[in-house]
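One chain of protein is taken out of this complex; the other chains stay put.
The block that comes next holds subunit A.
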Amino acid sequence: MGAAGSKLEKALGDQFPEGERYFGLENFGNTCYCNSVLQALYFCVPFREQLLDYYANNKSIGDVEENLLTCLADLFSQISSQKKKTGVIAPKRFVQRLKKQNELFRSYMHQDAHEFLNFLLNELVDILEKEAQAVKSDPETSSPSDKTANGPKNAQANGALKEPLVTWVHKNFQGILTNETRCLRCETVTARDETFLDLSLDIEQNSSITSCLKNFSSTETLNAEDKFFCDKCCSLQEAQKRMKIKKPPHILVIHLKRFKYIEQLGRYKKLSYRVVFPLELKLSNTVEDADSEYSLFAVVVHVGSGPNHGHYVSLVKSHNHWLFFDDENVEMIDESAVQTFFGSAQEYSSNTDHGYILFYECLGSTSNKS
């Protein structure tokens, strides 16, 4: 491993980014689902920085009860404070905590990386919300943190008390979808908003993410058995429905629904479809034509032909270099290698490495209004 580390250092040479660390993560028996997502999150720089800020602020408060958030913060700070530039770290505490917390991840079976990401982000949000509530209800505990904390975390927590709580996890990942339904009789549009931390997209063979996003927001007609109750007409009416993005998130996480339940088979099947994803992306299915540009910075890749077994690796862009993380191993790859993870145009193919979760970051963060 040390040799591998030095190889990466050699490959990067004097281009090794100042202060950056590239560490592989040890696998504790089928924990690649976890490792691949952790690497993607670690190289989600705004998330990492805010987590490390949180960690720095929280440490001073004293001993907080261990939870997934503190374990994750601990792991990230462990990586970022390594003396060596490359190497391997064992995310032992984090994995133990994860297994303790959720029985789903307790077994040694193959787990779904997207399920893990979803669980983790929601868990982090829960913990932050609970903390904020505790601060609110107990002014005495809040006073020491007021004294010590001068970071942005505190300001956010205070500001968030007024409205529905928006944690820094929300600020990174949360977007708002609006579900517009237009009654075809009275033409009234009913809009219902919902928040999301990632978008799960249906995929088609030989399509692009752009096209999948369009399908996601395509108009659906509600008729026959599936009519819409219009409040204005006070009756069931035919209607058109579609989903658009009202507020695009800063970090756009796209989950490709590669595991599909096939009724005839009575089980899940992996779709190896070729779905191309550009390194830059703009959302066309927004309420307002925002034209804000996203840049791809991480891809969680599922390796294998079926849903119940296989392996996860991740591709990460850091300081304009692409890196390949496979548990303990870290390698530099060429940008053009990303296209080998699009999927296969033919159903039976030797290529089983398919992009599964895509992480895009909004480039012009200020343009993110509405």
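As a working rule, contacts are C-beta pairs under 8 Å (C-beta built on N, C-alpha and C of every residue); 3 or more make two chains touch, one makes a residue touch a chain; residues count from 1.
One rule holds in what follows: contacts and distances are computed from a predicted model.
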Hidden chain of the complex, named as in its UniProt record, picked from "Catabolite repression protein creC", "RING-type E3 ubiquitin transferase", "Cullin family profile domain-containing protein" or "Mitotic spindle assembly checkpoint protein MAD1": "Catabolite repression protein creC"
Residue of A:214, A:232 or A:309 in touch with the missing chain, whole complex considered: A:214
Which residue of A:7, A:59, A:99 or A:282 touches the chain not shown here: A:282
Which of A:122, A:308 or A:349 contacts the chain that the document leaves out: A:349
Positions on subunit A contacted by the hidden chain, ascending: 180, 182, 184, 189, 202-208, 210-211, 214-215, 217-221, 223, 238, 240, 242, 244, 260, 262, 264, 269, 271, 273-274, 276, 278-282, 284-291, 293, 336, 340, 345-347, 349-350, 367, 369-370
